[in-house]
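Here it is, the structure, as structure tokens.
Missing here is one protein chain; the remaining ones are kept as they sit in the complex.
By letter and in written order, the chains are A and B; residue numbering begins at 1 in each of them.
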Amino acid sequence: MKKLMTGFIAIALVSALMLVIIDRLNAAQGYSGADTLTVYNWGDYIDMELIDRFEEETGITVIYETFDSNESMMTKVQQGGTTYDIAVPSEYMIEKMKEEDLLVELDHEKLPNLKYIDERFLDLAFDEGNKYSVPYFWGTVGILYNPEMLPGKTFTSWDDLWDPELKNEILLIDGAREVMGMGLNSLGYSLNDTDPEHLQEALEKLQTLTPNVKAIVGDENKLLMANNEAAVALAWSGDARDIMWENEALDYVVPEEGSNLWFDNMVIPKTSDNIEGAHQFINFMLDPEIAAINTEYVSYSTPNQAALDYLPEEMVEDERFYPSSELTERLEVYENLGQEMLGLYNELFLTFKMH
Amino acid sequence: MDNKFLRNLYMVPYAVWIIVFVIAPILLVLYYSFLDIHGNFSLVNYERFFTSVYLKLTLSSFWYAFLITLISLLVAYPTAYLLTKTKHKHLWLLLIIVPSWINLLLKAYAFIGIFGAYGAANNFLEFIGIGSRQLLFTDFSFVFVAVYIFIPFMILPIFNALNSLNPTLIDAANDLGASRWTTFSKVIFPLTLNGVKTGCQVVFIPALSLFMLTRLIAGNRVITLGTAIEQHFLVTQDWGMGSTIAVFLILIMFLIIRLTGFRKRGA
Partner (left out) sequence: MREKPSAAGKTFLIIVFSILYAPIFYLIFYSFNSGGTMSGFEGFTLDWYRELLGDTRLLIIVLNTLVIALLSALIATIIGTFGAIGIHSLKKNKGSILGLNNVLIVSPDVIIGASFLILFTIAGMRLGFYSVLLSHIAFSIPIVVLLVLPKLAEMNPSLIDAARDLGASSWDVFTKVIFPYITPGIFAGFFMALTYSLDDFAVTFFVTGNGFSTLSVEIYSMARQGISLNINALSTILFLFTILLVGIYYMLTQRSGLRIGGSFRR
């Protein structure tokens, strides 16, 4: 009994001590001060030095919090109890958040730097007139492959994935929209197709791909491709870029039938209690020089036209990651298909996975 | 003398916990399970559960949970037994637990590297002459990593049971001329049955709803009820269907508790 009590008291004391230290550190960082701004973003998706710079310039203290999926981020914002001032959702989530009235309308007067954004990426269907969102990074979905493991093989079309030579060589993304979209695109349908017959057709086509599929994975596809674990992967361009730095043998291609064009965007959630500061932050991130520094750190494609001048040439001229408008015109942005349709997409994808 | 109320005072926090953090969430989940995607009251989710896809999922979850529990037990029992015989047994026991404090995602990434085509495991297979083969994204690696994660949970209760065995009992059995196997099966094992039962419960129950590893290690070649719930809550945002599957998981768990019968005492 005595040793139990001693142990328990020791643990309580150590915890108390740590709480005091945390409190001191928080105070030293200014986190408990009045003028704070809470940024809710993906982990490691910003150059932290820029946050320091923003704090210096404006005197606002930034609290950086992270999420790991759009859906869980939305649940948090919806339930309340938090005070996020900036969030960075993907485009399809913006439509949903708009529907649920979770976003604050942007005041364009306070965002003069919005003019630097490439016109191709403004005024898109998911947020006409950019009333609620400003693009942060963008990219495509395509085929990442290792030419060294597949001598002589090139990819131009989705159908190239069905080559019997690729037996047990393909990594797919664990996402219903991405995989079903690939099936639909390869049949010449839109990846926003809602015709159940077309979807069924896409599923049947995908099922013939099963022998080639090695695994259906998530973010770990980067690790797997860098390790030469598979020869081909369905991948987001941002991830592809990351892996290609790790494993220089790899190449990335967007199939000619078309594919997905995605955006991550800055928004101000309804939970914000520093809307003024949030505008300042968005405008700060839109500054061409700042955007360029951030792009070099994150390595995804920036929508900031003026920032391109500050970036190394070989980065900007790489057509795979800064494709011409000719190609981007063939790409489609995901539309919000409604819950019922999303449910169907998912059930078909589950059927595909069960195979 | 203390009255009955005072004597039961110590249970109050636990009772409050059951009401607030168990019964309330169950009611919440039950409520959601009757909502379709439009938020209307309906039984459609229960109908959907009895389609082939979900029944197949239930069966495969059971099968893998059973395998994981069995293998954990087969590894954990001898480990716990041998640990009780080491000199600094409590130190070693603690060292069994320490690896479980490193983040699971990081360990899973490490396993991806180890089981990879050019990883350490394949180098070893090459070295002993078996030759390299596909390890990642197989049932083998999935069960292996799952057992890896659950093994401390199995070892602890068994160790505690073995450790409190009265050594004179074993001496007595030996003196009576019992073989080692007889001593084990007639004396040691029955006396540690409570520990084994607890170990099986704390492994089997969570193994039913295992999810992240199914993607990371098995590349979605293994799909369990946990994966399906995860998908419904996070991807389709169909909380109704997710809750319905959870209701069945909870029912199955109650059934297991009933079947393993906690009323019988070990010895």
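Details
Everything that follows uses one rule, which is that a residue touches a chain if its C-beta (ideal position, glycine included) is under 8 Å from a C-beta of that chain, and two chains touch if they have at least 3 such contacts.
In this text the structure is predicted, and so the values were computed from the model without any measurement.
For the chain missing from the display, the contacting residue among A:K76, A:H279 or A:K353 is A:K76, taking the whole complex into account. From the options B:L35, B:L73, B:L156 or B:M241, the residue with contact to the chain not on display is B:L156.
Mapped onto chain A, the footprint of the missing chain covers residues 1, 3-4, 8, 11-12, 14-15, 18-19, 21-22, 25-26, 28-29, 31, 38, 42-45, 48, 63-68, 72, 75-76, 79-83, 218-220, 222-223, 226-227, 242, 245-247, 298. For chain B, the residues touching the chain absent from view are 2, 6-8, 10-11, 13-15, 17-18, 20-26, 28-29, 75, 78-79, 82-86, 88-107, 109-111, 113-114, 120, 148, 151-153, 156-157, 159-161, 163-167, 170, 194-195, 197-198, 201-202, 205-206, 208-209, 211, 226, 229-230, 233-234, 239, 242-243, 246, 249-250, 252-254, 257-258, 261-263, 265-266.
In the analysis below, only the chains that are shown with their structure count from here on.
Separating the CA-averaged centres of chain A and chain B is a span of 34 Å. Residues 69, 71-72, 168, 171, 174-176, 214-218, 220, 223-224, 227-229, 339-340, 342-343, 346-347, 350-351, 353-354 of chain A touch chain B in their complex.
Within the complex, the chain B residues that touch chain A are 37-38, 53, 56-57, 108-109, 112-113, 116-119, 134, 136-137, 215-216, 218-221, 223, 228, 231, 233-238.
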